[in-house]
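With one protein chain removed, the remaining protein chains of the complex are shown where they sit.
Order of writing sets the chain letters: A and B. Residues in each chain are counted from 1.
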Amino acid sequence: MQETIKHVACPYCGACCDDLEITVEDGKIIEVKNACIIGTEIYHHASREGRVGSPRRRQPDGTYKDITYEEAIDFTAKMLIKAKKPLIYGFGSTNCEGMAAAGRVAEDAGAVLDNCASICHGSSFLAIFDTGYPSCTLGEVKNRADVVIYWGSNPQHAHPRHLSRYGVFPRGYFTGKGYKGRKVIVVDPRYTDTARCADHFLQVQQGHDYELFDAFRMVMHGYADKIPAIVAGVPKEKILEVCEIIKGGRYVHIFFGMGLCHSDGRNHNVDIAINLVRDINEYTKCTIMAMRGHYNIAGPGIVWAWQFGFPYCIDLTKGSHAHMNPGETSSVDLANRGEVDAFINIGTDAGAHFPIRAFEKLGSGIPMVTIDPSVNMAATVSDVHIPVAIVGVETGGICYRMDNVPIQYRAVVEPYNGILTDEELFDRIYERMQELKKEGWTTDEGVWDYATPLADVRPVKEVYE
Amino acid sequence: MTEYIIKNGSVIDPTQGINAQKMDICIKDGKIVDSVSGNAKVIDAAGKTVMAGGVDIHSHVAGPKVDSGRLFRPEDKLFRSPMRKSNLRMEMGFSVPSVAKTGYDYARMGFSYVVEAAMPPLEASHVHEEIRDTPIIDESAMPVMANNWFLLEYFKNHEIENAGAYASWILNATRGFALKCVNPGGTEAWGWGLNCVTINDPVPYFDITPAEIVKGLIETNEYLQLPHSVHVHANNLGNPGNYTTTLDTLKLVEGYAPKSAFGRDQVMHHTHLQFHCYGGDSFKSSSFESKSKEVMDYVNKTKNLTIDTGNVTLDETTTMTADGPFEYHLTHLNHLKWTNVDVELETAAGVVPFVYDPKTYIAGAQWAIGLELALFAQDKERCFITTDHPNAGPFWRYPRVYKWLLSAKARNDVIENELKYGDKVVDTTYIGELSDKEISLYELAQMTRSGVAKALGVSHMYGSLKTGMAANVAIYDIDPENLPSDPEQYEKAFTNSFAFFKDGVLAVENNEVVNYRMPKKTVWVNSIVPENKQVERDIRDKFLKAYTVDLENYAVFDEHVHNPYAIKVDITQ
Partner (left out) sequence: MTVTVTLTKQPELYLEADQITPDVFAGKTLDEIGAIFISEGKVKYPLSEFATIEGAAGETAADTKIVLKGDWTKVKRIGQQMTAGEIVIESDADMYIGGWMKGGKLTVNGNVDSFCGIAMAGGELVVNGNAQNHVGSAYRGDWRGMTGGTLRVKGNVGNDIGTFMRGGTIIVEGDAFIHVLTHGEGGTIIVKGNIEGRVGGQAVKGDVYVNGKIDFMMPGFAYVDDVECEVDGETAVYAHYIGDLGERHSVVKGETVFSNLYLKK
């Protein structure tokens, strides 16, 4: 029997389109409507042959053998307890319930807790720490913005429906003319497919966005006459022309991507962009937003901020308090420096995304567990691979869109082969750790102040109605 | 469940007129009962004060703006967080604590119920996620409504039934508790970088004034017969000379009477009044002055009003409000980092760190004004103590505020020794003329328990030690018959209660949190109104054309509301 489930939110990119229609038949997904091509693939992937339906343990010869969840959970719990500084990294692709459960495990294990922002918009966090984040929800752009700037981002490839749903084409409450009423400015070293949609394209010299922002800010502070003839490859006249458009706008919005946060100076490129937004607000309304990559990569920052006060790179090893300082407590730095002795790769693929030198240290010398629905590169070198349900397909939960709006996800099919969700898995790892701690398990050497188990820290559940 | 008997404490319960009477309080199955068996565990409270669990009417403890404050202030954690206790989770943050610290600190202070002051409806499920992870305390959240496009349009056309149907839908969709009004019209104007600083400034495009919005909200609130009144943060917050705007706003209650079965007498609660009682035309001591007396004179004679104070605690803190234009204004004054989130069709929020430095004149004057409000209040059942956490200071500083109110000595000590411009503060405020005035422990209980619960319309659940009430009981190391000569004892005693029962479970024992696994409620108002096809059509239309989420994904799913406890209000009966 066919059934179509509507208003389904998509587990691909940070645009979190929640208007998908998924048709299922006999527990299989047969049709996906409204999603972009990448989102469509994620749904079909769930119903494809070759899914892993059980935890697996790596054998000495490099092959994998199925084990039970109990065995996989026991391995993980013991690894976390015994390690002096375990790292739990990932969370680009899971729901907030799983992230909260992982936070409880990490605190109880004295681990470092980090998410994919660490290698993505983490430098934008550094800028937000220094300068703040004058932002808005995407509907403000849709309903009000008449000047939209994409700086160092190429949503036509990375967020395929972003321009049509939010940024350029939609007709909103005060923007009835849609794209005809908007001026679109793209700043990028490359003439991207997004740049093709722009009214103005500024080809900034790679790695020199900071200087270009400075020139924009000079205009806002009344020093246009002091701007050199060319800044970062852009002629002064063009800078002045674009600044006039910005000043004349009713509502200006800047979307920025990894072109800013992953070229030299990283956080300061974002930091100065945010300060430009402050300046523009002296003339007209202006807001800014990071083009967050994964559908719930905003999630761990939000969940862990309420748990620990920090969004990422959270060193919980001291037990007494949380410490965060990217550059030290960030996953790639920890890996590069050989500063961790156990590794959980969850809802991401450190194997594919980390610098090879960093990943070598994680993948070879220390125990490693991968928690992911798919067999990714990290899974192929892990001691244990634990499959979990795919969020947005096999389980629901809350995910945060790129503008930090919580989107409630839906399950459209049952989890494959009855596999656990991330939350269930982490809660069971937590339970197992409590049992082991009660049995007296602790680190192999030294004194661990937090080796004794706490009362259950999971949320209470009461029914009043 | 365990039985308890709290023996020989000095009980203060204004709901029963009990003032420091030596009596026993019995607890069984989570409730206060008349008697218990001989097996009951005895808590010796001789020489101690026993009160109902505290109730906080206005505190920013959960949700997107609070979390932005946590996220963007790592320095609020560095060397400023207490070291973890061995039986508890980590407690991170000074001005914007983590959810664990929030729950534990409220329990330490003997508080059972806290109302989150501002929930953007679009982000309601975020608020509920944080409430789930906050231990011990019961919580509610107020959806922010005074800049909502639906309501602006209904109010413009004087369609109160439609406004009611929509507000009812929002309360149910967000599992909200009451209608919150922040900078009416001004926050919508901020969508264009503008503001409304008087109650007569027109809201751009919507062709309506803040006065009309506030009156519309009062009428809507009474039409829905909600437990709490409309909860107002007026226009022009924080600006010198704003007290006239405040008086204009307060006077909007004239001619309205409460319509609610929940016992409240007010039709408007005005929050953090301290920020709204400024005279003068600049922050300089030559111009700035307190207008607390002028405002409180009106409040005192107007029975259908309640207020809370918003006391400045002289700390480095984090300001956060749905008053977007105010935070932009503030970041220009102190040049510190600024976070802003405009929420489509509904509201906005801003967050800026702020240092209330006792070395500055203005922080001293603000400190004085907040205390003056509490001291001028004639009816302590209508004036509540808050710090508008974390705006004027962190909530866990309440005991310091209590100290300044209970002890004139403590207050004068700040003026003489802590404030750099104490003399100027005395010259420009009323704090000097109040220099002998102190509140009693009974009045403190009114301002933190009975009065607050009544104004919120939850006096059947909180703020009382009557038989049959949920056993939320706090015991403090203060002997009303032998009050401490050192005011520091007040702060110490109220910061770490001797014992605190939450729903009949000992959360705090011997001044330490010992348990965080007890029932906890998310209290919300299930508002039922007549069917309204017009409003249903309007909602569908706005979601189709203006929102960026589907209507079907907007209301919080059942599984994302945790431990819900509904107060049902059916106006169709």
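Keep in mind that, in the parts below, a contact is a pair of C-beta atoms (placed from the backbone, for glycine too) under 8 Å apart; a residue touches a chain by one contact, two chains touch by 3 or more.
Computed from a predicted structure; not experimentally measured.
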| item | value |
| --- | --- |
| Contact residue for the chain not shown (choose from A:7, A:318 or A:458) | A:318 |
| Residue of A:98, A:326 or A:347 in touch with the missing chain, whole complex considered | A:326 |
| Which residue of A:268, A:321 or A:410 touches the chain not shown here | A:268 |
| Absent-chain interface as seen on subunit A, which is shown | 83-85, 110, 126, 129-130, 208, 210-211, 213-218, 220-221, 223, 226-228, 231, 264-265, 268, 271-272, 275, 279, 317-319, 324-328, 337-341, 443, 445-450 |
| On subunit B, residues whose C-beta touches the chain left out of the figure | 72-76, 78-79, 335-337 |
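Assume only the chains that are shown with their structure count from here on.
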| item | value |
| --- | --- |
| Centroid distance [mean C-alpha coordinates] between subunit B and subunit A, Å | 34 |
| Subunit B partner contacts - residues on subunit A that touch it in the complex | 6-7, 9, 18-19, 96, 100, 107, 125, 128-140, 142-144, 165-166, 171-174, 250-251, 278, 281, 284-287, 301-303, 305-311, 316, 319-322, 324, 396, 398, 400, 404-408, 449-450, 452, 454-457, 459-465 |
| Touching residues on subunit B, where the partner in the complex is subunit A | 62, 64, 66-68, 70-77, 81, 83-84, 86-90, 92-93, 96-100, 122-123, 125-126, 129-130, 132-133, 135, 149, 190-193, 205, 328, 331, 337-345, 348, 351-352, 515-521, 545-550, 552-553, 556-557, 559-560, 562-566 |
